[in-house]
Structures are given as C-alpha cells and as structure tokens.
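Before I ask anything, here is the structure I am working with.
Only a single protein chain was left out; the remaining protein chains are all shown in position.
Chain naming follows the written order as A and B, and within any one chain the residues start at number 1.
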Amino acid sequence: MSHPMPATPRRVPGDLAMWFFILAELAVFSLLFAACVYARLQQPQLFARQQAGLPLWPALANTVLLLSGSAAVFNACCAYAAGRGQAGRRWLLACLLCGSGFVLLKGHELGALFAAGINLSSNSFWMFYLSLAGFHYLHVLLGMVIVAAVWWRAGQGAYAANHDGVETVAAYWHMVDLVWLVLFALLYTAR
Amino acid sequence: MSTSFTKSTARNIFYGGAVFFFLLFVALTFDTVQALPKRDNRANLTEQVARGKNLWEVNNCIGCHTLLGEGAYFAPELGNVYQRRGPEFIKAWIKAQPTGAPGRRQMPNFHLTDAQIDDLVAFLKYSSQINTNNWPPNIEG
Partner (left out) sequence: MTSLASAAGRQTTPSAANVQLKYRSQVVAKPYFTAAIGLFVGQIIFGLVMGLQYVIGDFLFPAIPFNVARMVHTNLLIVWLLFGFMGAGYYLIPEESERELHSPKLAIATFWVFLVAGALTIVGYLAVPYATLAQMTGNDLLPTMGREFLEQPTITKIGIVLVALSFLFNLSMTVLKGRKTSISMVMMLGLWGLAIFFLFSFYNPHNLVLDKYFWWWVVHLWVEGVWELIMGAMLAFVLVKVTGVDREVIEKWLYVIIAMTLITGIIGTGHHYFWIGTPAYWQVWGSAFSALEPIPFFMMTLFAFNMVNKRRREHPNKAAVLWALGTGVMSFLGAGVWGFLHTLAPVNYLTHGTQITASHGHMAFYGAYAMVVMTMISYAMPLMRGREANSNRAQVVEMWSFWLMTIAMVFITLFLTAAGILQVWMQRMGDTPLSFMATQDKLAFFYWLREGAGVVFFIGLLLYIISFFVGKDEAR
C-alpha cells in the first residue's frame, strides 16, 4: 500500500478487485430487473395497482440521501487527492450520516410492510419489491460498513500517501446509488 | 490505462462478499422455513408417512427413481406416481417385482409386508401433495 501511484489522467479509480465485485453486482441486479420487467408485462394490472399504493415522498427523500452520500464520498476523494485528510475524513462521516438516514427511513418502510404481513410469497409484485428493495437495502448497509472501515483506517493515517482505498469505497457507493436510481424508476415511477 | 490491484483488497472482498452472501442465504432460508407450512403438506405428515419415508430410504429407492426430480434417472419419477397410477396399481407393482422380462430394466423385490407397502404408498401420497410450483410439466413426470 506504500507505493505512490503516478497521477495519470487515464486511470481507473479504486482497486480492480472492487470493480470485479461491482460488475458482478450489477450483473445480478440487471438480471433481477429484467425478471421484474418480464413479470410486470405478464401482470400489468397487479403491478399498476400495487405501485399506486407506494408512498412516493419517502422514496424521493431516500434518493436525495443516497445522492448526497455519493457527493460526500466524492468530496472525500477530492480532499484526499488534495492532501487534506482531515476534511476527507469529515466527508466520509457525512456519507455515513446520509447512509444512516436512508437505512432508518427505508427500514421503517420495510418494517411497516412486514408488520402488515406482506412477505416474499404475498404476490408477484411484493416478491419483486421486497427482493429488489431488500437486496439493495443490504447493499447500503454493506456500503456503510466499508465506508466506516475506511473512515477508521483513515484515522490511523492509512491514506496519507495513497488514497486508493477511498476511491475504492467511492466506486462501490456510486454503484449502490446507480442501482437505486434504476430501482426507483422501475418500482415507483414506471408506467 | 492503469489501476491499482492489491492482494489485500482482493482478500477483503473475498471474505466480505462470502460473509455478506452467506448471511443473505441464511435470511432467505429463514423466510423459506417460515413459508413452508403453507406448501409442504405437513398437515398430512403422519406417523405412517414417516415410516414410509424410512422405507423409501433404507431400500435406496432414490438409487433408480427420482422424487420431485431428484435422484437417479434410471426409473420413473415417483413424486406424482400416486396420481399417475393410483394406490392399488403401486401396491400390485411392488409385489410383482422383478418382472424377469429378458433385457428389460429390473426392479428388485424388497420383500415388504402389506403394512409396509401401505406405509410406502402413504409416503408417496403425501409427497404428491407438496406444492411444487406445478412441476412436473405433465403426468408422465
């Protein structure tokens, strides 16, 4: 971890191993999205009816929270690139705060659904809704664990010479956001 | 185009990914176990069915047949044999083995008592009423 990377313009940010992970995740989500679209075409009325009952405002708030998280982690990368480790660490904390907001808000929503007796076997719509939203929710949690780990390591001065680790977690967080945007469009707004 | 690629990141992703997906698998398993009572026909899981399952196992029926599509592929699917043939045919068939027809696949005679054959048929009846998402595609299995 100690060798400095030359600052060439054509450089993939973050660690290649993370990109393999990201591509695998995107592939899984793509297949799940495709299956969801197929099911929707099979049962348009069911999907339209259930979708109309979904609360839109929490979903919009969640979108803002996740995108703010992305902005924060991007700023963290910039701060580390500029050698301002203290600021970078604060931006990581800001990202964690945004993630926590999402986890609380979405968790409340999912909890209410479970309390109402809705589960993966209720019907085709709820199966896809809970699978996609739940799987994505776990990814936000995982993203927060990784951000927290990077924040902790940053506290030990791990990214003074080389901030690849920060870029790696930023790439992951952006992927989680990207998935959310597609998911939001598909589950909440698609007609 | 260059990028960093370190063993420590690869290792962390391996361990993290493995733990993440195993926990997810455990969560889905928990949900499955919760959902099974509506699907697995446990209301009809009697003592007799349990005895039948034991007979199914100790005679290694799975070594030739399939049950819900799993097993060997040498002899017919038995998950829906109760519907395909009916209880009386099954009992007569088990007793009539082996056919001894030259060159044909042979099923051994397992020397089961009438009560044991009843147990086995009860097990096959119970198995045939499990919700298998409409598998097999038709009655031939």
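Keep this in mind: contacts are C-beta pairs under 8 Å (C-beta built on N, C-alpha and C of every residue); 3 or more make two chains touch, one makes a residue touch a chain.
As the structure is a prediction and not an experimental result, all values here were calculated from the model.
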Contact with the hidden chain (one of B:28, B:96 or B:115): B:28
Interface residues of chain A (partner: the chain not displayed): 17, 20-21, 24-25, 27-28, 31-32, 35, 120-121, 127-128, 131
Residues from chain B at the interface with the omitted partner, ascending: 5-7, 10-11, 13-14, 17-18, 21-22, 24-25, 28-29, 31-33, 35-36, 39-42, 45, 49-50, 53-54, 56-64, 66-77, 98, 100-108, 110, 126-127, 130-133, 135-141
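In the analysis below, only the chains that are shown with their structure count from here on.
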Rounded Å distance, chain A centre to chain B centre (Cα mean): 39
Chain A residues touching chain B - in the complex, by the definition given at the top: 1, 5-6, 8, 10-21, 119-121, 135, 138, 142, 145-146, 162, 164-165, 168
Residue numbers on chain B that touch chain A, as the complex places them: 1-6, 8-10, 13, 16-17, 20, 24, 31, 34-35, 38
